[in-house]
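Here is the structure we will look at.
One chain of protein is taken out of this complex; the other chains stay put.
In order of appearance the chains are A and B, and numbering begins at 1 in each one.
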Amino acid sequence: MRYLLRRMLHAVFLLFGVSILTFLFSTLAPGNYFDEMRLNPQIAPETVASLRAQYQLDRPLPVRYARWVNSVAHGQMGFSFAYNSPVGPLLWVRARNTLLLTLTATLIAWALALPLGIWAAASLGRLPDRALSWTTATLLVIPDLVLALGLLIMAVRSGWFPTGGMVSVGFESLSPLNKLRDIATHMTLPVVALVISALPMLVRHVRAAVAEVLDAPFLRAAAGHGIPRRRLLYRYALRDAANPLISLLGFSLGTLVSGSLLVEVVMSWPGLGPLLLEAILARDLYVVIGGVLLSTIFLVGGNFLADLLLLWADPRIRTEAGAE
Amino acid sequence: MQLLLNVENLMKRYVTGKSFGSREFLAALDGVSLSIQTATTLALVGESGSGKSTLALCVACLERPTSGSMWFDGRDVAALGEKQQRAVRPQIQLVFQDPANSLNSRLTALEIVAEPLIIQRRFDKQTRSKRACALLERVGISAKKAGSRPDEFSGGQRQRLAIARALALEPKLLILDEALSALDCSVQAQIANLLLELQASLRLTYLFITHDFAMAAHLADEIAVMDHGRIVELGAAEKLLRSPEHEATRCLLAATPRFHGAANLPEGL
Partner (left out) sequence: MTRRRPLTRWLIALVILHGVIACAGFFAPYDPLEQDRQRPYLPPMRIHIVDKQGHFHFRPFFYTFHLREGSFDQFEEDTNTTVPMRFFVRGPRYRLLGFLPCRLHLFGAENGRINLLGSDAYGRDQLSRILYGGQVSLLAGLLGAGLTLLLGSLVGTTAGYCGGWRDEFLMRVAELFLALPWLYLLFALRAFLPLAVSPLEAFLLVVVVTGTVGWARPARLVRGVVLSVKERDFVRAARGFGASNVYLLRRHILPETTSVLSTQAAILVPQFVLAEMTLSFLGLGVPEPVPSWGNLLANLQQYSVLVSYWWMYLPALTIVPFFLAYLGLANALQEYAEPYKIEGRSDDSPT
């Protein structure tokens, strides 16, 4: 129990540290933020004046930080100048769309990576393993920008897939089933891009983890006892290889929010990515900070979840933790 | 003959356990006292974990003892500051157990042996090379191999290299921390003989640390037995081997393998 508390405390400290760091970075901006904002036609001068007064942006940094933390606690996370609304709800709507994409992609990627990786490890050095190594090496070499753009061009020229956005025009009037179908077709390309960019590393890691375990004497002893091969692989080998894989899962979960930025922008998926980009170009400070914080929460949370899972899955860690 | 080294009540404590409130200590050295006469050999025998290596590091001034005094050549070395200790260190040299660890495999034999001279900024480059080659020859390594790297030598040759390096600064005291333990039996005998020969010709004093009683008997004038950070028995080699007093000594002796027809062991073993 104490172990869990310590990890949680650690995670919370990390989040505070990150938010302070981001706030510190924002002071790097040379010159007054509001000067640039005043030049921006999107923001009315009255808003600027009232915000200036309301948020006391000329106040020292610690005060601003304290007010922002307060605002986070209330779920508002500061104020967006461009959208003229609190940041929190804004992020939430976009985050939902992003998660729809990334959760699907992560599930598919893992569902493919596990059997492929195990297969490669089981046939180490032989044809299936070598073919797989080759494929992953080729896919690894293609950066996600190139991949996303390539897929987009393919979509445009073939006309098979819609080329952007999440829903078609006239979405509201569709039946629920057709609505789902519509979103699904729009989702296909981004999900394919995300899966292809994540799959090679995942397969490699699974293969490495399982291959290391397959070498273990206890497995050979089990085989000597006559346990059938498939059960050996899935129930025995996979269990032991679970540790590095759980950490990898934690990392996968951690990048749920941040990993799809580029794909979303290229394919015009209305997620956190395009929002962040807009905010950057419009100098919308609190949206940027909020976005960074949200993705950090996921990263830290993913690691924490992995710690929890490890605690549950590996009795060795449990005893070590209990001994503290 | 005078005392070269006189250690009195040396203590070295390590702090273990970082939990709030409690501070646990591990006493690696718990009041060690010994002395060595010039040009003699004191063998320090004990089990693993008895504190031998810690003592070696303290005597070589590479670790600071928690308390106690250490007189070397008439001065209390333990009380000196860092800079002054740096001046004393060249006179006490250490030969480590594993030459794979104690020799930087990126350097050539010549560079390794000349390194002490470079650090101490003695002589010019030419003289250094000459001296280094001379040292190599002294320990039985042909000067032709001066440009080879450690992995091109055998284990025994590497240990010779380590000894040559230790001699570069003309030390008075040589601490051999299990220096023969990693070598094959026949090689051990050869290096041991080299050590004896060097001692005779250079008037070196040895602190020979080992867990092997047979080797201690071969090389040492006096033997000290160490157990749990303390010296439990100290005396002339012959006497200690014939009539050991302390329990630990007896255990160690009993553990020494006996060989029929073994040449170099004194009677009684």
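Keep in mind that, in the parts below, a residue touches a chain if its C-beta (ideal position, glycine included) is under 8 Å from a C-beta of that chain, and two chains touch if they have at least 3 such contacts.
The model shown is predicted, which means the values in this text are computed figures rather than measured ones.
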| item | value |
| --- | --- |
| Which displayed chains the unshown chain touches | A, B |
| Full-complex contact with the absent chain, from B:L10, B:V77, B:L94 or B:A164 | B:L94 |
| Touching residue (missing chain; options A:V93, A:L107, A:A137 or A:A184) | A:A137 |
| Contact with the hidden chain (one of A:A109, A:M166, A:L261 or A:A306) | A:L261 |
| Chain not shown, touching residues in chain A | 14, 17-18, 21-22, 25-26, 28-31, 137, 140-143, 145-146, 149-150, 152-153, 156-157, 163, 255, 257-259, 261-262, 265-266, 276-277, 279-281, 283, 288-289, 291-292, 295-296, 299-300 |
| Those residues of chain B which, in the complete complex, touch the missing chain | 57, 60-62, 86-87, 89-90, 92-94, 96, 98, 100-106, 115-116, 119-120, 140, 150-151, 153-158, 160, 165, 169, 183-184, 187, 190-191 |
